[in-house]
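Apart from one protein chain that is not included, each protein chain of the complex appears where it belongs.
And then chain A:
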Amino acid sequence: MFGFVPRPIAEMPWQIICITLGIAGFGVVVLYSAAGGSLSPWAGTHAIRFSVFLIMALVIRLFNEDFIKLWTYPGYIVVAVLLLLVELVGAVKGGSQRWIDLGFIRLQPSEVMKPLVVLALARFYELLPIGQARNWRAVWPPLVIMGIPFALVMTQPDLGTSIAIVTGGVTVMFLAGVPLRLFIGAGLAGAAFVPVAYFFLLKEYQQNRVLTFLDPESDPLGTGYHISQSKIAIGSGGISGKGYLQGSQNQLEYLPEGHTDFVFATMAEEWGLIGGLVVIGLFALLLRWATFVSLNAPGRFGKLAGGGLTMVIFFYIAINLLMVTGLAPVVGIPLPFLSYGGSSMMTIMICIGLLMGIAHNTRQSSGSGGRVID
């Protein structure tokens, strides 16, 4: 590349750093406005958090793949136990609890579980004899690996996260070559299961959210309020937006959760369609990079883990954006790099760090040849 740049610096994954920096930087700008033109309480913390987690990701990048493989199962087990603990603490305290207070950080085991399930399944398929890839034995253990955290998170209850866990896991299964008919069959069974789940598994507030999604105007001041106000914010922004710090929906607090789940609406009101397309474009670049990391990975673990992690990131982005534009029900899923919040950012940055690690590994194993993407 550029001969005059020192090698360690030249070898840094600049492309992905720039993309994440771009989105997160824009996030700081938007959060500054969400606070009515102030660094506190969100924008400043957001910037610091991103810096910390970016460094964390760059550290994860340097982990040897064997080291990661070694710690995948133990890590999975530890976090699953933590999930159970959280559940027990919640039961003792009476009420739902999702985090463990470690003093300096409130750790949400369910967040860490998302990449861990992906890694665990990737590891499983790597170890699975190739001949059994289309075998029944390629199906049931992954279902158990996913099923345990899914059940635990579901009872918290955290519908969004549990679906995210399953989505990551199913993606790995799909990429690992599990026969297509199983997915089609499961899809059909799932469709049949939806009414059952709706009536027996979902809590009343979750049911309301679904109902409201189907007909937001039915309850404009209750659960439909979020979606209505979000659409008003995006729609009133027009092509070029109302101008920075000029979004009335956000500034006058009509938009609820304008700094967390609905941060995209906050942004779109002030930056308009142009801002929205830029954000979507940046996410597309991010996912394109992640997809190529997985495609270019030499080993099965890297490929499968890369694909699953890509899906986890995509899941966040897609569900959040579908939600704020009124195409999906309100589920508490934040928008990566833009929404204020430490847990989700940590999860995303772990995924990014792991992906960077896979790319790093690819580069090292292929030498200078092949497509350099990191």
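The definition used in the following text is that a residue touches a chain if its C-beta (ideal position, glycine included) is under 8 Å from a C-beta of that chain, and two chains touch if they have at least 3 such contacts; residues count from 1.
Rule of thumb we're sticking to: contacts and distances are computed from a predicted model.
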Undepicted complex member, UniProt protein name, chosen from "Peptidoglycan glycosyltransferase", "Xanthine dehydrogenase", "Putative zinc finger protein" or "Oligopeptide transport system ATP-binding protein": "Peptidoglycan glycosyltransferase"
Among A:M12, A:I100 or A:L277, residue touching the chain not depicted: A:L277
Candidate in contact with the missing chain, chosen from A:A47, A:L182 or A:L287: A:L287
Listed residues A:I16, A:L107, A:A268 or A:A305, member touching the removed chain: A:A268
Hidden-chain contact residue, picked from the options A:P157, A:G235 or A:G342: A:G235
Residues in chain A touching the chain absent from view: 130-131, 133, 171, 174-177, 229, 231-239, 248-249, 252-254, 268, 272-273, 276-277, 280, 283-284, 287-288, 291, 294-295, 300, 303-304, 307, 310-311, 314, 318, 321-322, 325-327
